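To start, I am sharing the structure in question, which I have written as structure tokens.
Complex shown without one protein chain; remaining protein chains in place.
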Amino acid sequence: MTSQGPILQISDVSLVFGGVRALSDVSFSVQPGELFSIIGPNGAGKTSMLNCISGRYQPTTGSVSFKGQDVTGLKPNDRAELGIGRTFQNLALFGHMSVLDNIMVGRHHLLKNNCLTGPLYWFSGAQKEELEHRRFCEDVIDFLEISHIRKATAGTLSYGLRKRVELARAVALRPDLILLDEPMAGMNLEEKEDMARFIIDLNEEWGMTVVMIEHDMGVVMDISNRVMVLDFGRKIAAGLPEEVMANKHVKKAYLGEDDDATDEDEQVA
Amino acid sequence: DDDMVFVGHLMDITGATGFIGKFYADGVRDALMYINTHGGIDGTVLDSESVDYAYKVPQAIANYKKWRSRNNMVAMQAWGTGDTEALISFVAQDKVPVYSASYSGHLTDPTGKNPKTAKPAPYNFFYGASYSDACRALVQWAAEDWKASGGSGKPVFSHIGDNHPYPNAPKEACAEYATELGFDVTEPVVVSMKPGDFKAQCLTIKEAGTNYGYLGNLGPSVVSLVKSCDTVGASPKWLANIWAGDYETLKTIGDVENYVFPAMTSFWSDEGVPGMDLVREISKMSDSSGEQFRTHHYIRGICSAYYMKEAMEWAKANGGITGENIKAGMYARTDWVPAGLEGVCMPATWTAEDHRGINTVNIYNGSAKGGEPTVTKAATVTLPRRDDWLGY
Amino acid sequence: MNFELLFQLLLNGLIVGTLYGVVAMCFVLIYKSTQIVNFAQGEFLLIGAWVCYAFLVEMHMPFWLGFIFTLLFMMAFGIILQMVVLRPMIGEPIISVIMVTIGLSIFFQAATKWIFGATTATYPQVFETRSVNLMGMQIETAYIMSFVISLVIMAAFYWFFKYSKLGLAMRATAFDQQVAQSLGISVKTVFAMSWAISALVSGVAGIVIGMVNGVSSALSVIGIKVFPAVILGGLDSIIGAIVGGVIIGLLENTAEFVDGQYLHWGNLFSIAPFYVLIIILCIKPYGLFGTKDIERI
Amino acid sequence: MLSVNNIEVVYDEVILVLRGVSLEVPQGKIVTLLGPNGAGKSTTLKAISGLLKTEDGKVTRGDINFMGQQIANGNPEDIVRSGLFQVMEGRRIIEDMTCVENLRLGAYTRKDKGVKDDIDMVFEYFPRLRERTGLAGYLSGGEQQMLAIGRALMARPKMILLDEPSMGLSPLLVKEVFGIIEKINREQGITMLIVEQNANFALKVADYGYIMESGKVVLDGTRDELLNNEDVKEFYLGGGSEERKSFKNIKSYKRRKRWL
Partner (left out) sequence: MAGFSMRPCGDFRTTYRQDTRIFDTTFVRNAAILGVIATALIPFVLDGYYVNLFIQISYFAIAALGLNILVGFTGQISLGHAAFFGFGAFASAWINNTTGIPVLLSIPLAGLMTAAVGLLFGLPAARIKGLYLAIATLAAQFILEDFFARADWFTGGSYGAAANPVNVFGYEVLDDFSFFYVCLFFLVIMYLLGTNLMRTRDGRAFVAVRDHYLSAEIMGINLTKYRLMSFAISSFYAGIGGAMYGHYLGFVSAEGFTILLSIQFLGMIIIGGLGSVKGTLMGTIFMVLLPEVMENGVGLLSVFDWANSTAVTDGLAYIKEMAIGLAIILFLIFEPDGLAHRWQQIRAYWKLYPFSY
């Protein structure tokens, strides 16, 4: 890994679906250890951007490179192995598995046993390996404070808990870059605070680089190092949170506030 | 009533071959019942159970095992290819003679003399000419018919049937004999066992100029085929296999001529056959009016049961009714007809080396042009017991 | 190469293919509105064929009357079946419902054999002539009838799903029963309607097949036989069903030509559609007209 | 208009989720239901709208009364016809249909002719949707949320249950959506029960609020009562009346409020 260069480099990425231009020539880079946020109105192309990074979509033009390596043509599973993990805006848990198993799936690429050694559980070392990784998953579970639901079936959980399990699953990958798509959606203030705390910890203690999409400006302002704003697939601003918030275009297209003061009042109410 | 022996009867009434299996099963059932109400096997009561296995092999085996372990079965009446084949080794091991309605040639080779026999079947018997022999008889008749009707050149013969054990049973044997008799044998025409629209195949048959088409399939499929062929104007003389040749089939097809098929018993409507009185009595077991029409399959079922009965009688007189003795009983006589069924069943002979019970086939010509079907006897063919035909 | 034979075979394929198309349409109808693949489809045909037979032969009705009565009967049958068996399954896993249709097929297979007998029966002469000459090829009159009917049905359904409110409701139900319910759609009504319509169309197809091949319980295999047609056209496309049916019909007949004239493998007629099916699916995973799943996260 | 009396809900015959929840929604008012994840808010809404059934859930005790009718364990479609419409959590639009088709479906229970005009009305509210002519499944998360709300408007019900309407919407739209909610309530007199995480907005439009936790209602009161409750302030609205706390400086161990 090149320690100096950016961990993620997006160059001139465009994405077209039929008539819709979801992204137009977007470029940006994320430095190792950064907490980078993407904001923008609905349908601006934020999720599409994450999809390009994680490999779900192939950009129509442009390239994505990760840790200095061009990963544009790579399949999502290969990118996961390189160290890109993510959560989803519309929950994508394995609904019929227990929470624990969901998280264990995150360990997939780190496990060695396979369909030949797995069945010979006791004799092939599969058991030992499973238990080792289980230990790590338990750490993640403790960290995200979901130990009370560890055996629950993921599909029966409430929305907020599922979001948390998704985060746990992505963390279990032990990625270098973690992509979070609206992690705070459907949470109340208290839970947002928890979530913010987890993200900061992941970033600072666990050393993961974070790219986050979020609509809660309070959170974005407080915890991110840098913010990029997309609108209609175009990058309209980027920089420190305060700078971006002050940007006229951003205010108009996204925040929809003409006078800050009244809104702040309402927020506190 | 301690003096009882158990005979199992596997029948298919509701399964894939139920439409024809029912006729045969009724014959066997009525015969067994009649035997019991008329003194059993020299006083020994036949305890029998008729089970509909719906043409499913696992069910057949389960029943077989049940009868073996619970009822101490000494002999069995069975039906289809699948179950008969599956049971070959079990019955040989348990020494239970099986009388089935599966007339596959290879079941006639009890010792595996013919190199083509994959597996000797020492405990399998059936009453009737094997499928191969029946087909041979048909082509032998066809060869003469071709001459008689003034045909010139080589007659064209086609095997028409599905690529399944049943239609395939006589495929090669029959084609070989046809070639031997100077037929021009076409590639077999494959037609599904399930009914459908067969005009495509009929066009092929028409194109090939087939004069004699052997129908290897059964009921519904044959009906569809003959009707389809009629539509496109392909009308060879049909040589039907035994299960596809009867009044019922003719009636359903309607509008057909030259529908030739073999039979190994007399017909229900035949006059002056001494054994028919007994058949009519047996028929009353399930139809007290005695009016119901019975197919020749029904009558063949009776023959099958009666050969077993007489072999049991022999066994009883010679050391007790056991599977082994019944088998020996089958070999005890030559050219025999069960008492009371003279003229109905044909004289048959089984030996320890050769289970080809009969080698004579009656050939009938059916027609249903314009209304009621008519069937006329065309010939009686007696085939030589060639060694290379044993088990094949 | 024997062009005349090939031509006749292709013509035959086209005509028989539309019949496959009609049967395929019955599948599509059920699938489009309930996501269920009806394994009892063959038995539906069978029931239609037998009931019409009973009206014509046992009750000596004139054909058109018997035909209409059969359709009414089939509609009632579909609704009652839905009420008794399929309604309790609403909201249950689709695969369980599919298994239920397998249970139904076992049940009706035995029931029809019991009621109508196991042997084959033939319809009385319905049309003036049994077949008409079409470009040198004899075609059963019944096929011509099915050809016309299928076109009408197809047009009607196309409109129905695209524009009618009930059609929309059916599609919504197929997508997600829970959501449909939350919109006030009565899943029961949708189910009842779609089973009734499918049974009705099956009745038409059953009568045609019965007229051509005779009625016997083995006739129900056509239910499985048209699967390739359904898939080829795309599971949820009405037009696809017809196109798929015609393609299968043509394929079968071409296979018969190649096989009968050149290859002599036997059985290519019934097996070729399956090879082609796999190949086409590998190129177009949703058949020719099927809608793609939305793969978005 | 709607009253829920002491209901108990069990999933899958064994999992007890609601343990005696009661609430009251008066005609023409907006009531909000707040609570942490997994408290049973969505379950309460599903119990009211009858959708519980489709998830193997059942109201095992208590009753639910909507405009004088018992609707506990009733059929969802009958409940909708009686004028009670739920916007489900997680958008749940029909992905393989277009926006317009989705909207038309929203009006499924309506018999009048105004459907066309109402579609235009929805497009007025959410102009973005007008341009999206493809299948709804390809819409962005927020666009789908707009569509889901629009679909509810199409039904012109007497009462709407909204499950987290602001989820995934941009700040601008959140404001608009709540504006729309208030407007509809005011103009059309539609009663609302809103489950919401964004307590600030929810309490701004609501007349009355309930707070749920672990399957029970732990606190309820009028808007002003709740806005002035210290605990609510701290845990739902973001700090007392002082400066808003920064998310950055949250201590790893912090006091948690549990009413139970």
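For clarity, chains are labelled A, B, C and D in written order, and residue numbers in each chain start from 1.
The working rule: a contact is a pair of C-beta atoms (placed from the backbone, for glycine too) under 8 Å apart; a residue touches a chain by one contact, two chains touch by 3 or more.
Just so you know, these numbers come straight off a predicted model, no measurement behind them.
**Student:** If the full complex is used, which shown chains touch the chain that is missing here?
**Tutor:** A, B, C, D
**Student:** Going by the contact rule already stated, which one of A:Ile10, A:Ala80, A:Met208 or A:Met221 would touch the omitted chain in the full complex?
**Tutor:** A:Ala80
**Student:** Could you pull out which residues of chain A are in touch with the chain that's been left out?
**Tutor:** Where chain A meets the chain not shown: residues 54-56, 75-77, 80-81, 85-86, 88, 92-97, 101, 104-109, 111, 113-115, 117-121, 126-127, 130-131, 134-135, 138, 148-149, 151-152, 169, 173.
**Student:** If the missing chain were put back, which residues of chain C would it touch?
**Tutor:** Touching the missing chain: residues 31, 37, 39, 85, 88-89, 92-93, 95-97, 99-100, 102-111, 113-114, 224, 227-228, 230-231, 235, 265-267, 270-271, 274-275, 277-278, 281-282, 285-287, 290, 293, 295, 297.
**Student:** So that we can see where the missing chain sits, which residues of chain D does it touch?
**Tutor:** These residues touch the chain not displayed: 10-17, 38, 214-215.
Note that in this section only the chains that are shown with their structure count from here on.
**Student:** By C-alpha centroids, what is the most central chain here?
**Tutor:** When every chain is reduced to its C-alpha mean, the one closest to the whole-protein mean is C.
**Student:** Between C-D and A-D, which chain pair is linked by more C-beta pairs in contact?
**Tutor:** Counting C-beta pairs in contact, A-D comes out ahead.
**Student:** How many angstrom lie between the centres of chain B and chain D, each centre taken as the mean Cα position?
**Tutor:** Whole-Å distance between the two chain centres: 74.
**Student:** With centres defined as the mean C-alpha position, give me the chain A-chain D separation in Å.
**Tutor:** Measuring from centre to centre gives 27 Å for this pair.
**Student:** Residue numbers in chain D touching 2 or more other chains?
**Tutor:** Chain D, residues with two or more chain partners: 138.
**Student:** For chain C, jot down the residues that touch at least 2 other chains.
**Tutor:** Nothing qualifies.
**Student:** Okay, in this complex, where on chain C does chain D touch?
**Tutor:** For this pair, the touching residues of chain C are 91, 165, 168-169, 171-172, 175-179, 181-187, 291, 294, 296.
**Student:** Going by the contact rule set out above, which residues of chain A touch chain C in the complex?
**Tutor:** 51, 56, 88-90, 92
**Student:** Please give the residue numbers of chain D that touch chain C in the complex, ascending.
**Tutor:** Against chain C, the touching part of chain D is residues 49-51, 53-55, 75-77, 80-81, 85-86, 88, 92-97, 101, 104-106, 108-109, 135, 137-138, 151, 155.
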